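Working notes, structure below.
Every protein chain except one is present and positioned as in the full complex.
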Amino acid sequence: MNETVTIKDKFAAALKEFGLPRLIITGFLVLLLVMAPFVGADLPTQISNIINRFSWNGILVLAMVPMVHSGCGLNFGLPLGIISGLLGATLSIELGFTGPVSFLMAVLIATPFALVFGSVYGWLLNKIKGGEMMIATYVGFSSVSLMCMMWLILPYHSPNMVWGLAGKGLRTTISLEGYYDQALAGIARITIGRISIPTGTLLFFALLAFGIWAFLHTKTGTAMTAVGSNPTFAKAAGIDVDRIRTLSVVMSTWLAAIGILVYEQGFGFIQLYMAPFYMALPAVSAILIGGATVNKATIMNVIVGTILFQGIVTMTPTVMNNMIHMDMSEVIRIIASMGMILFALTRKTEAAR
Amino acid sequence: MKEKRKLIFRAGALLIVLLIAAAMMVIGRGHTVYFDNKTLEYEGQSYEAYHRVDVYVKGERVARLGKRDRGMAEAMGQKFSMTLTVTEEKGAEPESYDVSLTLPYNMDGILINVPALLNGLTADAYLSELEIVVPEEETEESQEGEGVDLMEEVAPADI
Partner (left out) sequence: MKNSFLAKASVPLMFILICAFCIPIAGLSPSYLANEIVTRMGRNSFLILSLLIPIMAGMGLNFGMTLGAMAGEIGLILVSDWQIVGIPGMVLAAIISIPISVLLGVFCGKILNQAKGREMITSYIMSFFINGIYQLVVLYLMGSVIPIKHSSIKLPRGYGIRNTVSLLRMRQHLDNLIAIKAGGIKIPVLTFIIIGVLCVFIIWFRKTKLGQDMRAVGQDMEVARDAGINVERTRIISIVMSTVLAGIGMIIYLQNMGNIATYSSHSQIGMFCIAALLVGGASVDRASIGNVFLGVILFHTMFIVAPRAGAYITGDSMIGEYFRVFVSYAVITVALVMYETSKRKAKSAAGEQLARAQEEEENAGKEQA
């Protein structure tokens, strides 16, 4: 008698913690998947699309994890890391590297930028504990608009990247054909029937995800979690809170740089100027959809969240278009992802702020 | 008692606001008035167009109509006043008439046939609705109206 009650209770409690918005979003996605074949959407293509988009975005969402662990909140300043990645990408092409090597070089060049930017960003966040998310947003915006000016001024010369007429100033979109388009995705691509799986990219994501998971179980990693969940205890235990927080910011920035490079190799283009402006928001809402909160995020949250988010982004347009010939996907995406972030922001936090 | 007073005040305020809104809808109803200087056939009688008609609204000349010309003026509210200076034949003396019309509420574009009006005909004869047809422009990028994708906000032109 007692056993059935506890299982039911546990189920009800788990559902409540899962949260109504997440239930709605998951339910919605399942509905779309079920409806797809009935409305004429090609399910294998859609599934390929979802897997593809997961592979592009996974690392950007993964970049959220370190900072959530160390108590810096959701990294709305992701654009800063993205800019490091863009610098790596453009410089790699400028220096003349082509083919898959250009990807490797982009990663290598982006890394020092990410380290420097991340350190400064981390120092700033340490000065303003408690107001990280708002300031992160505006640091992101300021840096993107600053780079908008830089992309115009910096002395790039590669003919594939600059405006044809003027000869100086980078173009808004740069094609990666001949460079690292599909560099990772092409490695060991598996095709099952009509579903194409970019194994290379997924392996790369798995590698980094495993790396983060492993890190969080090391001494420094557990210190990071301690700093986030109970900063006073961490300080008392002799952990240098500021240093750990800066480390988490640097890690997050570096992952964002790698993340945008992986995104570009899947997408096929480098997007400059205002493109990175709002890129933090999809990543933030993806990890929140996956079950994370402002103070807690696991690798599983990243995987589940990215699949759900990209699933909705992919399925909604096709299903809706075939069904009611009206493309409301953009609006639905905004409402769903922003609603998710609002939900997360209004939860009671565990750590006293 | 105090609760009741508050309620009465609020209801009263709401009523006043609604009245103002209603008033605005009447006072502010915009119409575009068109004048035709065209010969009109009505009930067997033919009313000749004039050689020249000058239309003055609020002291400013709004249109100068030869035969078969059409002019227009924008109007606000239900009453429309204008002064028509008519030259019946070439070389004749111009005569001025002050005209005040009541415009029907539900028409956007109102067509007035000037000869019919000045010959004392009823509103049925001289007044009709003009469908304002908006020319379908080429659907350029800006007319697509897909809403501004959050991801594509560019530096604004002006604020």
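As written, the chains take the letters A and B, and residue 1 is the first residue of each chain.
Note that a contact is a pair of C-beta atoms (placed from the backbone, for glycine too) under 8 Å apart; a residue touches a chain by one contact, two chains touch by 3 or more.
No experiment lies behind these values; they were computed from the predicted model shown.
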From A:Leu43, A:Leu115, A:Ile299 or A:Leu345, residue that would touch the chain that is not displayed | A:Leu345
Missing-chain contact among A:Val116, A:Met134 or A:Ala214 belongs to A:Met134
In the full complex, chain B touches the hidden chain through residues 17, 20-21, 23-25, 27-31, 74, 76, 108, 132, 134, 136, 139, 142-148, 150, 153, 155-156, 159
Which residues does chain A use to touch the chain missing from this display?
-> 76, 124, 127-131, 133-135, 137-139, 141-142, 145-146, 148-149, 152-153, 169, 281, 326, 328, 330-331, 334-335, 338-339, 341-342, 345-346, 353
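Note that only the chains that are shown with their structure count from here on.
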What whole-Å value do you get for the distance between chain A and chain B if each is reduced to the mean of its CA atoms?
-> 56
